[in-house]
Structures are given as structure tokens and as C-alpha cells.
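Below: one structure in C-alpha cells.
The complex is shown incomplete by one protein chain, all other protein chains being positioned as in the whole.
The block that comes next holds chain A.
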Amino acid sequence: MNLHGVLAIYKFEMHRFRRTLWTGLAVPVITTSLYFVVFGSAIGSRMSEINGIPYGAFIVPGLMMLSLFTESIFNASFGIHMPRFTGTIYEILSAPCPRWKRCSAMSARPRARRSSSPSSSS
């Protein structure tokens, strides 16, 4: 078991996450509020209720979840794509870790983000 390796990738990704914290948080918050403002003013007044739930209570959690999932998928794929693009993937490829472990360590990060995002975007 190459636990050190998995931890190293996890630490690295978390470090990158902290470094890009502000852009990582600001972008989804801004896009979500734009979405809410534009659609809310365009069609919000015409929508009274959906299945007995008021429009606001329906759309706000929906948009939040949407941005959380997009962010997490975007980050996991970016974490793999970026090293491929710059060439640094060579090191991870030549490391004594099975593939599934490398992937899970890389994608563990969006999970961490998922749990940290809601508090700030709500």
C-alpha cells in the first residue's frame, strides 16, 4: 500500500485548492447569482408555484446544487487535465500507485470543496 503517495497527491490538491480559494469560490457565487437575477426578473414573476412549492424555495437550492456539482466535476477533471497539459503527469504516471488510487486521491478534493462551499454561497 502506497499510503504516502495517496496522501501526497491529496495534500498537493488541497494546497492547490487553498491557493485558488478565492477564484474557486467567487466564480460559482457570481454565476449562480447572475443566473438567479436574470431568470428571476425574466420569468420569476410569472411562476407562482411549482407543485405547491414557491418559486424561490424551488430555484435557490437547485441552483446551488447545480453549481456545486459542476464545480466538483470541473475541479476533478482539471486536476487530471492540467498535469497532462503541462507534462508534469509523467511523475504521477511513473509513481508506484495503482491507477484507481491516483484518481481517487485527485478527486477527493472536490468532495472537500463540496462540503466547504455551501456555507459561503448561501
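Observations on the structure shown:
The working rule: contacts are C-beta pairs under 8 Å (C-beta built on N, C-alpha and C of every residue); 3 or more make two chains touch, one makes a residue touch a chain; residues count from 1.
One rule holds in what follows: contacts and distances are computed from a predicted model.
This figure omits one chain of the complex; the name its UniProt record holds, of "Isoquinoline 1-oxidoreductase, beta subunit", "ABC transporter ATP-binding protein", "Fe-S cluster assembly ATPase SufC" or "Succinate dehydrogenase/fumarate reductase iron-sulfur subunit", is "ABC transporter ATP-binding protein". Checked against the full complex, the candidates A:T23, A:N51 or A:T86 give a single residue touching the omitted chain, namely A:T86. Although one chain is hidden here, its contacts on chain A can still be listed: residues 2-5, 7-9, 11-12, 15-16, 19, 83, 86-88, 90-97.
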